[in-house]
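One structure, pasted below without further comment.
Missing here: one protein chain of the complex. Every other protein chain is in place.
What follows is chain A.
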Amino acid sequence: MSAPVPYPRDFALALLRDMLRIRRLEERAAELYGQGKIRGFLHLYIGEEAVAVGALHALTPDDAVLATYREHGHALIQGVPMTAIMAEMYGKQEGCSRGRGGSMHLFDARTRFFGGNAIVAGGLPLAAGLALAERMQGGTRLAACFFGEGAMAEGAFHEALNLAVLWQLPVLFCCENNLYAMGTALARSQSQTDLCAKAGAYKIATQTVDGMDVVAVHQATCTAVEQVRAGLGPYFLEYQTYRFRAHSMFDPELYRDKAEVEQWKARGPILAYKARLMAEGLLDEAGLAALEAEVEQEVEAAVAYAEAGSPEPLEDLCRDVYTPAPVPTANPEAAP
């Protein structure tokens, strides 16, 4: 029996609500994909919700967040409206990237969500740079960068980690270890499978966390955030988690056993947390039904918003390749 949920009821339920929001959004997105409403690649986060929810609730709203191409959940919890996320997947100009990015490239300047990134490990050096800018300007916001364990085979991981530790930058490196880089198991692609040991080679503080337990994720991330904000340098968290669905909508899943998937599903983050809240009397069936109905309503409103959205006019195709500002022509005060 785990320890009691260490939160006031409202916050305890907020964690469940946010996991449900991600889950139901994505289940609906998968349906809409089947109907041809959403195209391109669609990577579902189902099974991993405890990570984004627990981790992002440990940050303050103006911290910078960077994520991967499996980022619907991170965008949503960082505060990007579900309507704008759904409209983006529909390719409508009401989408959070005006329909230019799609599922893999959600952006939102207002919530400092610096993207989805479809280049594995692409966000890590950017996070180091954002953190550098913050420190040079005397700010206290940190940069949290989410990436999969597959990214730890990329040079960008090593270069960014080295820079962040060398310069003691306020970066939270959030590794979502779901055991497979697309279809390649960790042990088949990386010589060192102890991810904290691998990261630790750069003299960074590390912690392994049960990524299926939203409370554990939140608590471990709070500890890490505290250290980073105290100026003790970056921090590496390994969240051990599992992707319940296929890598994308085109994946026959030849690389893993059905039994393995079922085992992990039995530990599902929503299932487990729901049971825990009920056992502790923080939630009952009626409360759960109300929560589900509320989330359902948000999802349907998002779909309606996306359906009602409009395509960006073709004359705007080339808009924003460059910033529409007058190009400065000269340096009037040129000194010797």
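We take it that a contact is a pair of C-beta atoms (placed from the backbone, for glycine too) under 8 Å apart; a residue touches a chain by one contact, two chains touch by 3 or more; residues count from 1.
The rule is short, and it goes like this: contacts and distances are computed from a predicted model.
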Name under which UniProt lists the unshown chain, selected from "Molecular chaperone HscC", "2-oxoisovalerate dehydrogenase subunit beta", "Branched-chain amino acid ABC transporter permease" or "NADH-quinone oxidoreductase": "2-oxoisovalerate dehydrogenase subunit beta"
Hidden partner chain, touching residue among A:A3, A:A187, A:A286 or A:V321: A:V321
Contact residue for the chain not shown (choose from A:V5, A:A64 or A:M249): A:A64
Hidden-chain contact residue, picked from the options A:A160, A:A199, A:M212 or A:V303: A:A160
Candidates A:L59, A:A128, A:L172 or A:A199 - the one touching the absent chain: A:A128
Hidden partner chain, residues of chain A it touches: 64, 93, 95-101, 105, 107-109, 114-115, 117, 119, 122, 124-134, 136-137, 143, 155-156, 158-160, 162-163, 166, 319-323, 325, 327-336
